[in-house]
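The complex appears here without one of its protein chains, the remainder shown in place.
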Amino acid sequence: MADIKTKEFKSESRKALNNPQIQKSLVRVIDHFGEARVNAIEEITPEVWEILREKARTIKTHTMSYLDHYLDLMEANVRKNGGVMHFAKDAAEANAIVASLISAKNAKSVIKSKSMISEEMGLNHVLEEMNVDVAETDLGEYIIQLAEETPFHIIAPAMHKSKEEVAKLFVEKAGTKLYKEIPELAEASRHLLREKFQFADVGITGANFMVAETGTLVLVTNEGNGRMCTSAPKMHIALAGMEKMLPSLEDLGVFLRLLARSATGQRLTSYTTFVSGPKREHDKDGPEEFHLIVVDNGRSKMLQDVDLREALNCIRCGACLNNCPIYQNVGGHAYGWVYSGPIGAVVTPMLVGLDQSKDLPFASTLCGRCKEVCPVKINIPHMLLRLRNKSTQNEGAGDKPGVKERVFFSLWFYMVKSKFLYKTSGRIGSGAQKILRMLKLENRIPFFGRWTRSRDLPLIPTKSFRDRWKDVGTAE
Amino acid sequence: MDKKEFLQHVEKCINRDALDTYPGYEGIDRSLSNQQTIVSEIKIRLQKNRSQILDKFAKTAAIAGWNFFRVENIEQAIQKTIDLLSSINPKEVLCSEEEIVARILKDKQIGSLMNKTKIIFSDEENREELKLTSFKADIGITGVDYAIAETGSCVILPGITLSRLTSLAPPHHLALVEVDKVLDTLDDLFAIRKLTFLEEEGDMGSYMNFITGPSRTGDIEQTIVKGVHGPKEVSLLLIG
Partner (left out) sequence: MSKRIKASLFITCLVDQLYPDVGLSMVRVLQKAGVDVQFPEGQTCCGQPAFNSGFNSKALDLAHKFLDTFEDSDYVVLPSGSCGSMIKVFYEDLFKEDPALQKRMQAVAGRTYEFSQFLVNVLGVNDVGASFHGKATYHASCHLLRELGATNESINLMKSVQGLEFIAVENATVCCGFGGTFSVKYPDISEAMIGKKLDTIQASGADIVVANDSGCLMQLKGAMGRRKLRTRAVHLAELLDNKVTING
């Protein structure tokens, strides 16, 4: 499994806030992705958009309710198509399956198309340890592979890097000359990877969708690297989280319309690739062997909790990241693992454990923007609340919430429960605040200090509304 | 983990009521004859709205980034292809073997005009040679199986006559599209493919690609650059 740094959310988010390059990149999240999405919805009309979202939600809800059935059907059809479907309960099992397939082929060189699940698995490290040459071929993934980082964004993994940083990486890690312009860097990556495309033994891809009815895998890319990985090598290994399922071919009409528009604002990405097994005997080219590895890796825990199940409907478009005011400020690395933004704050605790990632569900104002833009209408704030509750109840969490917080809420609770305490607390507070302010100690109180360091506290009035209500209430 | 154990675990986690049995799914359960009806209705609709659909396709293809040209017949298509090839001045042209490609690229006018150009048909090479040629060629020319007006996409089904790499590896791709290949929507395409799937008893071929413009990336500073791994230039000749 990939390294988990989710416990460092607070310090990492602070670092990101103080990093000018990251802040500069994040502006583009709004200007570029945000606007492209809005225009794309305008073009298809908001009415049609709502119909598609509702359909998508219905299809996914059904699929998740009978996922066992569809996995079974998928397996039968992959087999019929001449491929092999494997089942992995966790990252370790999935890695072991990939490793054994590669060893059996005696493969030395692997090309990879962007796959979030392989990031979960930490697959590249496993392959490197086997002395297999593994190249990420999506330009963004290639950059972060050179930089030895995790994706900053679900669909734009290297968006936090400036062209100068990329140019420097290319010089240091890929041995190119120093380029200045972005087109030159893209051209350089074309040349660097061409060789690998031609001679690689195995292509590894993710999957955007699986179609149970036909045993088909759907890949959505813009660069063409996904097509390369499924065309040139003799073996194709595809990795898919088990939730990527759709029942029937026609369901793709709904999901393809939603995905690209939500992600990049395109009607469709440049390439939509449908793989139904290995090459047939008469085919001109294509892989001779096709393996699909379906991975659980914690997803069944989400399936089990009816309040969290709908997180499995996610199609990884990134719209919730682009529109999240938290993500817009701290970016992807603060989230400490593979998935970031609002959906990451739900998925990560479920996949790596709530005890490992307690900040994630709490680091949200529950503003609801994610739910509003989600193409499959996932109620993310609702799930964050569910996770917060789980965390206070110690469900799946290793440690309880901070003592200070428990004490605070217990005191608060007694106050608001009792009319008398509630009434007097305001007066006490008001008096106390006046004294503290006089002594210039207001900023020193723990908890309040984190407010007052940048914001004034309201002055608590001596008389509350209920004290003054009679003046107006009886005026007529 | 073996399949049975995996599925049992999934079933346990879903925790369905005992009475909640799989209700079926219309899209999967549809019969061949129902699918035939659906597709024949689509074909009537396409016939009826042909000219609007072609106009729409011209627009969406241009938005998607195709260099879009429209000609009325094969003669004009040959002429346009010659113009296009002259402007690129390729050393090697790799062609797939569909009828439309042969009719145009095997025409003697092309042969005589393009004396510095080597035109290779993919049936002339074995798999390994073809792979190397496709990475070397300056342009790949293919027909298409369908096109989609809604999205400006060409749909290619690699198989006997068409390699996967011809439309992908060279820096330029020319797609030859006859007007009767143009469908209206994504749904039309999936309905037709579904019919093939049912007619072929569950095999619709190993591969299908929608090509919607040139290869592109926005991975550095979200600046769009064309031609990162696939073709930088894509041209589309609509014929008829």
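For reference, chains read A and B in written order, and residue numbers begin at 1 within each chain.
Quick note on the criterion: a contact is a pair of C-beta atoms (placed from the backbone, for glycine too) under 8 Å apart; a residue touches a chain by one contact, two chains touch by 3 or more.
Values in this document were obtained by computation on a predicted structure and should not be read as measured data.
Trainee: Which displayed chains does the hidden chain touch?
Mentor: When the full complex is considered, the omitted chain touches A.
Trainee: Looking at A:Lys5, A:Arg280 or A:Lys371, which residue reaches the missing chain?
Mentor: Considering all chains, including the one not shown, the answer is A:Lys371.
Trainee: For the chain left off this view, which of A:Lys80, A:Arg194, A:Lys301 or A:Arg388 is in contact with it?
Mentor: Checking the options A:Lys80, A:Arg194, A:Lys301 or A:Arg388, the one contacting the hidden chain is A:Arg388.
Trainee: Who touches the missing chain here, A:Arg79, A:His282 or A:Lys463?
Mentor: Answering carefully, the residue with contact to the hidden chain is A:Lys463.
Trainee: List the residues of chain A that touch the chain left out of this view.
Mentor: Touch with the absent chain occurs at residues 10, 13-14, 17, 325-326, 329-330, 362-369, 371-372, 382, 385, 388-393, 401, 405, 409, 412-413, 416-417, 419, 422, 425-426, 429, 447-448, 450-451, 453-458, 460-461, 463-469, 471-473, 475-476.
In the analysis below, only the chains that are shown with their structure count from here on.
Trainee: Find the geometric centre of each of chain A and chain B from their Cα atoms only, then give the gap between the two centres in Å, rounded to an integer.
Mentor: 31
Trainee: What residues of chain A sit close enough to touch chain B in their complex?
Mentor: Result: residues 25, 28, 32-33, 62, 64-69, 71-73, 75, 77, 80-81, 85, 87-89, 93, 137-140, 143, 156-159, 161-163, 166, 182-183, 185-187, 189-190, 193-194, 197-198, 212-214, 222-225, 227-228, 230-232, 242, 247-253, 256-257, 264, 266-280, 282-286, 294, 296, 300-301, 303-304 of chain A touch chain B.
Trainee: Which residues, counting only chain B, touch chain A once they are in their complex?
Mentor: Per the touch definition, chain B meets chain A at residues 1-3, 5-11, 13-16, 20, 22, 25, 27-28, 60, 63-65, 122, 127, 130-132, 135, 150-153, 158-165, 168-169, 185-187, 190-191, 193-194, 197, 202-223, 225, 227-231.
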